[in-house]
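Quick one: structure below, then a few questions.
Omission of a single protein chain aside, the complex is shown with its protein chains in their original locations.
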Amino acid sequence: MTSLDVLAEGRGEYLKVDPDGFRDWVRENKSRALVPKLMSEKEAVEKLVSDGDYLWYECNYLQRGPASLIREMIRQKKKDLWVGAKFTWVTAALLVGGGCVSKLDVGFFLFGPTVEQAIREGRVTAYEYSNVVMTNRIMAGAMGLPFMPVRSFGGTDGFTHSGAKLINDPYTGEPITIVPALNPDVALIHVHQADVFGNARIFGTGISHQEAAMASKKVIVSTEEIIETDEIRRDPGRTTIPYYVVDAVVHAPFGAYPGEMQGHYTSDVPHVIEIVASTLRGLIPQYLDKYVYGVSSQAEMLDKLVGANRLKEIQGRATIKEGYRA
Amino acid sequence: MTSLDVLAEGRGEYLKVDPDGFRDWVRENKSRALVPKLMSEKEAVEKLVSDGDYLWYECNYLQRGPASLIREMIRQKKKDLWVGAKFTWVTAALLVGGGCVSKLDVGFFLFGPTVEQAIREGRVTAYEYSNVVMTNRIMAGAMGLPFMPVRSFGGTDGFTHSGAKLINDPYTGEPITIVPALNPDVALIHVHQADVFGNARIFGTGISHQEAAMASKKVIVSTEEIIETDEIRRDPGRTTIPYYVVDAVVHAPFGAYPGEMQGHYTSDVPHVIEIVASTLRGLIPQYLDKYVYGVSSQAEMLDKLVGANRLKEIQGRATIKEGYRA
Amino acid sequence: MSEKASYFNEREHQICTVARMIEDARTYWVAGGGSPMASILLATKLYAPNAIYVTEDGVLAPEPALPLDPLMTMVASRSSYRALQWGTMNTIGFHAQIGLMDYGILNTLQVDPYGNINSTALGDYEGEHRRFGGPGGADSIAALCWHTILMTDQQARKFVPRVDFISSPGYLDGSEGARERVGLPRGTGPWRVVTPWAVFDYEDRHLRLSGVSPFVTIDQVLAEMSFKPRMAKKVETLETPTEDELALLRTELDQRGQITDVGKPVVLQDDGTYAFVEEQKEKGDLPSSW
Partner (left out) sequence: MSEKASYFNEREHQICTVARMIEDARTYWVAGGGSPMASILLATKLYAPNAIYVTEDGVLAPEPALPLDPLMTMVASRSSYRALQWGTMNTIGFHAQIGLMDYGILNTLQVDPYGNINSTALGDYEGEHRRFGGPGGADSIAALCWHTILMTDQQARKFVPRVDFISSPGYLDGSEGARERVGLPRGTGPWRVVTPWAVFDYEDRHLRLSGVSPFVTIDQVLAEMSFKPRMAKKVETLETPTEDELALLRTELDQRGQITDVGKPVVLQDDGTYAFVEEQKEKGDLPSSW
């Protein structure tokens, strides 16, 4: 029996790696039947997001993300979340500002007083990764593996504050970094189209939506449009996420607002400026008071705070349609 | 410094694992410019397949495979190939029958006297994997990694005759199998559409075409149709293979013949019966005399041995078009 | 269930037996295009409309254009028709690896008391042997699905004390935790072996005879095994095919008998017993493994 050396290891806490436990979860909880899963943001978040969950979202509050679900989560005052904060812009700040977060696995977030202060005061603990290392981790989770080798991340101080390890590759004898797989408790994914069972389509680029759907114990899909399953069956090559990993389908027109949904609407620039400025200037509480706590739902926010004219305007500005339809 | 145990390892030879060497190859040999790469089967195989190469093909001689390229390779009497023989049906027998092969990494092949005898007589050495373990290996190669963990393969006798290792997972402490990444010397991939630079589209299911394209040092794409790059740019979500890993584009109508090309033509049943029977009955040499050595090119085979009527018939039987167009 | 058929062959009987095992709203990873595919299709048509199947080339839940004629192959438009998703071998393998596949259905060459499967070589792999095609997708199916259903023939050369080569894992040496010790996922393993003559389940990871077809005796079954399996307290008599099942099988699923022609015909006699008869249709040119 030969031995492999572990040359170095990060000392960051990481979500327990348990591929067999994840398999057991999938076995027990993922319905194989085609059952309708339509529900509101409120119901989906109540039912599927628990305090203490590891939360993953695809894209973010400003870039084709599940913005209506993120607002609902803050509205429901979810607590003690561990957030996969890759490619996240203002989303981490919103969640921290809402008091929802206790841990962050950092890829990138738009820095500002809210998160900075929470970390400094020890209310939130940060573990350090990069965007791609985080998507590699969730890919390992989606593949049912305990870890994944990566060719980046070695030598950084992030490594030291992470769950990564440096080992001698048993094939080449050279050092190689491995990172722990990630199987979040819950993933939020906003899509262009889905049927009521959760077969979903995303058009355009993305971060790791397919991986997130496969890797997560509970998956909430919000969608601009509900389409017939027959339409899914007519072009199976366009299916991004298969129904049997999806736990809830939320019909959420303008679900990515204030971000852009390619092919449907552009971002709402004044709103984006407002939230970015709020983040940079420590005004997240005021933002939340207005857009989250001040209304009871996505529909109410769109109706009272955005208005039909603005929605029509951002739809009208989405003039590029190529590639965003099946 | 802690240690990890290697609990068991296969004793099969495996293609040297060298991710840095592969990177160097990619750096030096993959053109980043959009340069036309159109050439004939003959030219592509002459230029890009060398004796001693590790050969990978996607799908196989009977199932949307690069059949015209495989025939050309046999016609040019390539020697000493190491073949990634997953999901292969008669292809391994054809290549072995043509005297092209010295090693096989086996996933599955249609057994018959030709390969059986070659292995028994030691002309061909087999190493044992499974279809999925082979596609996992090439995926690791496509990701630039030295190895990939898998949850299958442990405990089999295939493991013993492979390059796999059983290690203690440094995250869970549980045993886990790892398999060596694969970066073939050359991959043959038949696609529905490609532009002259190699941006290619495959419709329908497949084995590991994207991975094969990314993982291989030299990539020959044969295509039913040549399309404009503008068409690629109008629907970038349909691009299966990006140009910058492709070394040759062969315009090969009926390139998958006698297999089916979904949406274009069905398989030619009498021909399939002929080649399957040849494989099972040890009549590969006779088959090759007729269809490979007896003609000088794909065009000549189609013209003299298949004929316009049969081609028209198999096109006509391809009545299902849904999902096979952009 | 419709009327029992008075004439069928043993392969048809085997397929119908597996079809009746299919649970509704469960996922099946089906190997190749022969008996396993016929079984799941029969089930979805008659008993388990919400059973879902996937194939090695990444088809998820198709509504195939039947018959899968004349070549029952994967990577084809008829077999992929109206799927919910088209993926690849890698994607479907990962779906199984995270635990989404409840059952696998497989064919094989040789099986042993622990459900290990050989499809690689008969004889001494290191010396004199006859070579076969390798595991294909079966290793992954046997490793990653929660349960596996194995379909094979009742022949002494197929049921052996130790397979000559473990191509796809069963319970390995039969000891508790043997699969887990080599990295296979927890809680998986062989579930049923179905031959034209018998059904086996497992007791403490050992093959156990649990049912016998009415046209053979237990002793006939045991005579076609090179080891003695465990025996269920009560070995049941298996149901034979119904007219509905056979009609579907013959008219939609296997019109040319590419799958079923390899079985011996059985008749229901006037006294209510079954007997083999000799006559048999001419075989087709295509191998039965398609």
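Chains: A, B and C, in written order; residue numbering restarts at 1 for each.
In this text, contacts are C-beta pairs under 8 Å (C-beta built on N, C-alpha and C of every residue); 3 or more make two chains touch, one makes a residue touch a chain.
Every value quoted in this text rests on a predicted model; they were computed, and no experiment measured them.
Undergrad: Omitted chain: which shown chains does it touch?
TA: A, B
Undergrad: For the chain left off this view, which of A:V6, A:A33 or A:V132 is in contact with it?
TA: Spelled out, the listed residue whose C-beta touches the missing chain is A:V132.
Undergrad: For a quick check of understanding: of A:L4, A:L81, A:L145 or A:I176, which residue touches the chain that isn't displayed?
TA: Going through A:L4, A:L81, A:L145 or A:I176 one by one, A:I176 is the residue touching the chain not shown.
Undergrad: Taking the entire complex into account, which one of A:R64, A:K103 or A:R238 touches the absent chain?
TA: Within the whole complex, the residue contacting the unshown chain is A:R64.
Undergrad: One chain is left out of this view; which of A:A33, A:V276, A:V306 or A:A326 touches it in the full complex?
TA: Per the contact definition at the top, the residue touching the missing chain is A:V276.
Undergrad: Check the options B:L48, B:L62, B:L81 or B:M143 and report the residue that touches the missing chain.
TA: Only one listed residue reaches the unshown chain, and that is B:M143.
Undergrad: Just the residue numbers, please: which parts of chain A touch the chain that's not shown?
TA: Output for chain A: 8, 59, 62-64, 85, 87, 106-111, 115-116, 119-120, 126, 128-133, 135-136, 139, 150-159, 161, 166, 174-177, 204-211, 260, 262-263, 266-267, 269, 272-273, 276-277, 280, 318, 320, 322-324.
Undergrad: Where does chain B touch the missing chain, residue by residue?
TA: 19-20, 22-27, 30-34, 142-145, 199, 214-215, 229, 232-234, 236-237, 239, 242-245
The rule is simple: only the chains that are shown with their structure count from here on.
Undergrad: Among all other chains, pick the one whose mean CA position is farthest from the mean CA position of chain A.
TA: Of all the other chains, the one whose centre lies farthest from chain A is C.
Undergrad: Just to be sure I understand: the centre of a chain is the mean of its C-alpha atoms, right? Then which chain's centre is nearest the mean of all of them?
TA: B
Undergrad: Please compute the C-alpha centroid of chain A, do the same for chain C, then give the distance between them in whole Å.
TA: Centres of chain A and chain C (C-alpha means) sit 41 Å apart.
Undergrad: Where the centres are mean C-alpha positions, what is the separation of chain B from chain C, in Å?
TA: Chain centres of chain B and chain C, defined by C-alpha means, are spaced 29 Å apart.
Undergrad: Averaging only over C-alpha atoms, locate the centres of chain A and chain B and give their separation in whole Å.
TA: Using C-alpha averages as centres, the distance is 36 Å.
Undergrad: Give me the residue numbers in chain A that touch at least two other chains, ranges are fine.
TA: In chain A, the residues touching two or more other chains are 19-20, 144-145, 234, 236-237.
Undergrad: Where in chain C do residues touch at least two different other chains?
TA: Those would be 59, 80, 82-83, 86, 97, 185.
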